[in-house]
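Every protein chain of the complex appears in place save one, which is left out.
Letters are used for the chains, namely A, B and C, taken in the order the chains are written, and counting of residues starts over at 1 for each.
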Amino acid sequence: MIVENLTVTAQEQLTSNVFKMKLTGDSVAEMTDPGQFVHMKVSNGIDPLLRRPISICDVDLNAKELTIIYRVEGKGTKILSERNDKETINVLGPLGNGFPTDHLHEGDVALLVGGGVGVPPLYYLAKKLVEKGVRLKVILGFRTANDVFLEEEFNEIADVTVTTEDGSKGIKGYVTDAIMQIEEVYQSYFTCGPTPMLRAVQQTAKSDGFVSLEERMGCGVGACLACVCDVAEEYIADGRKYRKACSDGPVFRAGEVLI
Amino acid sequence: MIVENLTVTAQEQLTSNVFKMKLTGDSVAEMTDPGQFVHMKVSNGIDPLLRRPISICDVDLNAKELTIIYRVEGKGTKILSERNDKETINVLGPLGNGFPTDHLHEGDVALLVGGGVGVPPLYYLAKKLVEKGVRLKVILGFRTANDVFLEEEFNEIADVTVTTEDGSKGIKGYVTDAIMQIEEVYQSYFTCGPTPMLRAVQQTAKSDGFVSLEERMGCGVGACLACVCDVAEEYIADGRKYRKACSDGPVFRAGEVLI
Amino acid sequence: MSQLRVELPGLSMKNPVMPASGCFGFGQEYGRFYDLNQLGGITVKAVTTEERPGNPTPRVAEVDGGMLNAIGLQNPGLEHVTQHELPWLEKYDIPVMVNVAGFVMEDYIHVSKHLSKVKNVSAIELNISCPNVKVGGIQFGSDPEVAAELTRRVKEVATVPVYVKLSPNVTNIVDMAKAVESAGADGLSMINTLVGMKIDVKTGKPVIANKTGGLSGPAIKPVAIRMIHDVSQAVKIPIIGMGGIHTADDILEFFMAGASAVAVGTANFVDPFACPNLISDLEVRMNELGIEDINDIVGRSWGKCNDVLSSSR
Partner (left out) sequence: MSQLRVELPGLSMKNPVMPASGCFGFGQEYGRFYDLNQLGGITVKAVTTEERPGNPTPRVAEVDGGMLNAIGLQNPGLEHVTQHELPWLEKYDIPVMVNVAGFVMEDYIHVSKHLSKVKNVSAIELNISCPNVKVGGIQFGSDPEVAAELTRRVKEVATVPVYVKLSPNVTNIVDMAKAVESAGADGLSMINTLVGMKIDVKTGKPVIANKTGGLSGPAIKPVAIRMIHDVSQAVKIPIIGMGGIHTADDILEFFMAGASAVAVGTANFVDPFACPNLISDLEVRMNELGIEDINDIVGRSWGKCNDVLSSSR
C-alpha cells in the first residue's frame, strides 16, 4: 500500500461517458492482483475532498503502467476525464483483496460476468487466467451497443458474449440470459457490476464463484467502517459479523456477504 | 461590467513571486480606464470560492489583450500562477472607478508613486498620461533589487526613480524618501500600494492627488458592503458617510476616505 | 415556466429563486447586470430604525467552501430605505421581501409597521438571527419564547405576511420553528449563517475585525438541508430555503428537504448572473429528471409529496 503521484500517460474516450486512462509510476509494480483497486485523489485541494475507488483494469509490469477504465458519474470522475497527459494524480494502492485464482488449474473453465463499469477488473483477471491455461467464458452486459467497451480486447483472449438491454448488440437482455444459455461446465465464476446484477448472477450461476462489490468508501484502508457488509450466518468467524469491502474485499466468495 | 471566459495568452514569471499574465477576450475592449480592476475566478468549482480582485496593468485594445501583474500571496494567486496558455479564466470586469485624468493637460507634471504590486495599475495610467502630453515623475518602491519589476517598461515612457528598503537598488528607503527629493512642481499625484505607504504619500506629497485602495471584497460590485471605508467629514454627501472600495473606488481623491 | 411557479404568503413568484438578504443590496447593483424581472422575487438588505454604520473592516474572509462575513447590519435606516431604495424597485413586477433587524422588540415593531405601508413591500422577513450584532439580536434567535413574542407583536402591526428567519446556531431548531409558527408567522426563512471564525496565523489575530463572522456558502448546505428536513415535518407554514445554493441540483435538494422557495446568497458574489443562470438551469434539470412541477417535490425526502401524490391520483 503506497501513495504515489502517478503520471498520466494516456487518456482515451471509449464511449459517450466511459474513459480509459493509463498512468505510470513505481507503485504500479505492486499491482499484481486482479480485482484490487486504487484510491485516486482526482484533484489537489478540497474539491472534491475524498478519493475515488477505481478498479485496476490492466497492468503492464515492465512499463510500470496501470490502465483504468471509468465512467463519468459525478464531479470526481468528470475531473478525472479532464486530466491530461503528463499531469500527475495522487494514487493510493493497490488496495483490497482481488480475485483468488489458486483453485483453478490448466484446462479448467471459468465464467467471467461483467456489467458496465464492472467489466474492467475482469480484464486483468482474464489475462492472468489465460496465462494459467484456464479457459474462459466471458459475458459482458451493457445497456446499448453504444455503451460497449473492452469487447475487442477480451475477444483476443477469450470467448465473449455481449448482452445489451435493448438488443442493439449481442443477446438482448441481461447477463443472466446469457449465463442460462451456457451448456458447458465451469469450475468457478467471477463477477463484477451493479449489485442487482451480482445478486442475479449468484442465483443463476452453477458453480462456486466470487463477486466484487461496490460500496461508498471513506478511508479505503479499513479504518473508518464506512463500507461494511453483513456476513452470512455460516461465514461468521471469530465473532466478526461483518466484512469491510475495502480491506476484506472488494472481492468476496459468493454468498459470504449479504448483498 | 461583463463576465467572460478570457483566454490566457501568456504567463511569465517576473520575480520570485510576481507573475505577468496576458488574457484575451471581447470584454477587454471595455477596459479603458486605468485604475479599474477585474475580479477573477481563478479556478472552477469551490476551491477557492470567491473571486480575486486584480488591477488592470495594461490593455492592448486592438488585440483585445489585458495584462495583469500579480504577486503570489495565497491559494488563489498560486492557482493563477499555474494556469497555462490557452486555458480560460472567468473574469468579471472592468470594475470600479479608475484614476481621473481630466484635470491634467499637456505640459503638466504628474507624480506616480507605486509600491510592490501597487505598481501595475500605474503603468496603464502612465501610458494614458503620456499620450496626453503630461510629463511624469515615477517613483517605484520595492523591498529589494530582486523584487523590482516593470522598471524597464516605465523607463521607456517616463523619468523613473526606484527605491528599495535595503538599498540594493536605487534610493535606499521608502518612496517618501524619493518624493522628498523632488524639486520640480507637480500638479497632481497618483498612488497605489500598501495602506501605510498610501498614508505616508498623502502626507508627503505637495499637491492634490488620488489613491487606490485595497480592501477585502465579497461581491466586487457594490452589493455586499464588505469593502466600505469611512469618509472624511468634509466629503460626506447626501448623508452617505462611507464609500465602497469596489464600486465607488478603488481610486479616491486623497483625503476623501479615512485610511 | 409554469412548472416553476410557486405561491407563498405574500409572494407570488414565477419561479422559486430570489436573492438572499444582504447579498444583493437593494437590487440596483445586480440590476445593472440583468433585468430583475427574471427573478422570482427579491429580498433586500436588513433595515433598522436608524441608519447603521456597520462593523469595522475587514468584514469578510474566505474559508474552505464558504466565507465569513460580519457586515454588522450596515444600512441607511428605515426612512432612507422607504424613500429612496424601495421606490427604485417599483419598476419591477416581482415581490419584494424586506429583511428587518433591531436591537429591542420595539425596533422590529416600528420598522415592520412602517414597511407594511410601503406600496411594493410584499412581505417582511424578521432577521432574529444575525450573528454579527453584539447587543440583543442573537437572543431573539435562540430563545423560542422571545422569538414567539417578537413574532406575535410584529404580526399585530404588520399588514403584510411575516417570515421569520431562523438561526442555525441553536440546539433545537424545530422548537424555534414551532414557537414562531404558533405565534402567527406566515413562513420561515432558513438558514442564516453559522457563527465562525478565522485566525491569521501570521498575526495570531482573527481575520475579521469583529472577530467572529457568519459562515455562508456550500460549507453550510448539509446543515441547512438537515434543518429544513426536520422543521418542514413539524410545521405547516412554508419555508424559504437557503444556505450554500450554487447549482440547480442544490435547489432541488432544498425542495426535497421541504423548502417551498429558495434564496441565493454567496453565489451572487461568485457569479453576478448566479440567479438567472440557476433559474434556467433549474428548468433544464427538472426536465431531465422528469419533474413536472417544482411544487410536486416539496418534502419528497420525507415522503410529503409521495403522500400527496398517492392520495390525489
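We adopt the following convention: a contact is a pair of C-beta atoms (placed from the backbone, for glycine too) under 8 Å apart; a residue touches a chain by one contact, two chains touch by 3 or more.
Everything quoted here is computed from the prediction, not taken from an experiment.
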Just one of A:I46, A:A63, A:M180 or A:I236 touches the chain that is missing; which is it? A:I46
Touch assignment to the omitted chain, from C:I199, C:A234 or C:V284, lands on C:I199
Please identify which residue in A:V28, A:C219 or A:V251 touches the non-displayed chain. A:C219
Contact residues on subunit C toward the hidden chain run 63-66, 68, 142, 169-172, 194-199, 201-202, 204-206, 211-212, 215, 218-223, 225-226, 229, 244, 249, 252-253, 256-257, 285, 289, 297, 300-301
Subunit A residues touching the chain left out here are 1, 3, 41, 46-51, 90, 92, 215-230, 239-242, 247
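FYI, only the chains that are shown with their structure count from here on.
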Centre-to-centre on C-alpha atoms, which chain is most distant from subunit B? A
Two chains joined by the most C-beta pairs in contact, as defined above: B-C
Centre-most chain, if every chain is reduced to its averaged C-alpha atoms: C
Where subunit B and subunit C are represented by their mean Cα positions, the distance between them in whole Å: 36
Rounded to the nearest Å, the gap between Cα centres of subunit A and subunit B is 55
If you look at subunit A, which of its residues touch at least two other chains? 46
Subunit C: positions in contact with at least two other chains: 64-65
